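Structure first, commentary second.
Note that one protein chain of the assembly has been removed; the remaining protein chains are unaltered in position.
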Amino acid sequence: MKLITGIIKPFKLDDVKDALKAIGVTGITVSEVRGFGRQGGHTETYRGAEYQIDFVPKVSLRVVIDDDRADQVVDTIATAAATGKIGDGKIWVTAVERVVRIRTGDEGTDAI
Amino acid sequence: MKLVTAVIKPFKLDDVKDALKAAGIAGITVSEVRGFGRQGGHTETYRGAEYKIDFVPKVSIRVVVAADAVDSVVETIVSSAATGKIGDGKIWVTDVERLVRIRTSEEGADAV
Partner (left out) sequence: MDSGDTAWVLMSAALVLFMTPGLAFFYAGMVRSKNVLGMLMQNVFAMGLISVIWAIIGFSLAFGGTGSIVGNLDFAWLSGVTDLDGNIPGMAFVAFQMMFAVITPALITGATADRLKFSSYAILIGIWSIVVYAPVARWVFNENGWLFDMGALDFAGGAAIHINAGMAALAVVIVIGNRRGHGHEPMPPHNLPFTMLGTGILWFGWIGFNAGSALAADGVAAQAVVNTHLAAAAGMLGWLAVERIKTGHATTLGAASGAVTGLVAITPCAGFVGGAAPLIIGAIAGIGCFAALGIKAKMNWDDSLDVIAVHLVGGVIGTLLLGFFADASINGDTDGLLFGGGAELLKDQFVAAGAVAAFSFAVTFALAHAIRATVGLRVSPEDERIGLDQSQHAESAYSS
């Protein structure tokens, strides 16, 4: 199994979720994160004092999936999350050595 | 490529960010997490009832880097996040099998 992690623009989350559902992905985990990359941050002004805000809000999503579907999931996320503008985010794949479904105790492919 | 994950004290985030930027790291992802470790928690009082708060607020940082840069990134985080007091956090490294930049579809080292 593989763990696929995507860091995307928050407003793209619904598109990505719909695209993953459409290819039969049954579960994803989402969290609000902050990040900086080439997009850089922005400046905010409070009562005349400027603050450089380095971190921009992002959404992180995680999908655990069988080895043979990993590439398809990565490509699906990449397509659905892309706007072509800087700050679209990244996707990476890491190996998962063991997966357990907590309710049933199922392991491996059965647990996905 | 490698994924470096660190859990640090929240007030050290700016120091770590600045140190990583100075070391040429182009992007990181940050999330607010809670954890317990050897530091233990603290006590809060609500209407006379004391609650032991086991989970202490922490910040989690994720950085994807080329394999040959891993050791210097880990050392940079260690030296900028350390206070010498209990609760400084942990860093671990996992292998990344595939990496995609969403905007351009670049893969591998080009996408770091």
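Letters A and B name the chains as they come in the text, with residue numbers starting at 1 for each one.
Definition applied: a contact is a pair of C-beta atoms (placed from the backbone, for glycine too) under 8 Å apart; a residue touches a chain by one contact, two chains touch by 3 or more.
Source: prediction; values computed, not measured.
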Out of B:Ala26, B:Ile53, B:Ala67 or B:Ala109, only one touches the absent chain, namely B:Ile53
Residues belonging to chain A that touch the chain removed from view = 44-49, 51-53
Note that chain B touches the absent chain at residues 11, 14, 42-46, 53
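Methods note: only the chains that are shown with their structure count from here on.
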Just curious, how far off is chain B from chain A if you go by their C-alpha centres, in Å?
-> 17
Sort out for me which residues of chain A touch chain B in the complex.
-> 2, 5-8, 31-38, 54-55, 58, 60, 70-71, 74, 77-78, 81-95
Give every residue of chain B touching chain A within the complex, in rising order.
-> 1, 3, 17, 26-31, 62, 64, 94-103, 105, 111
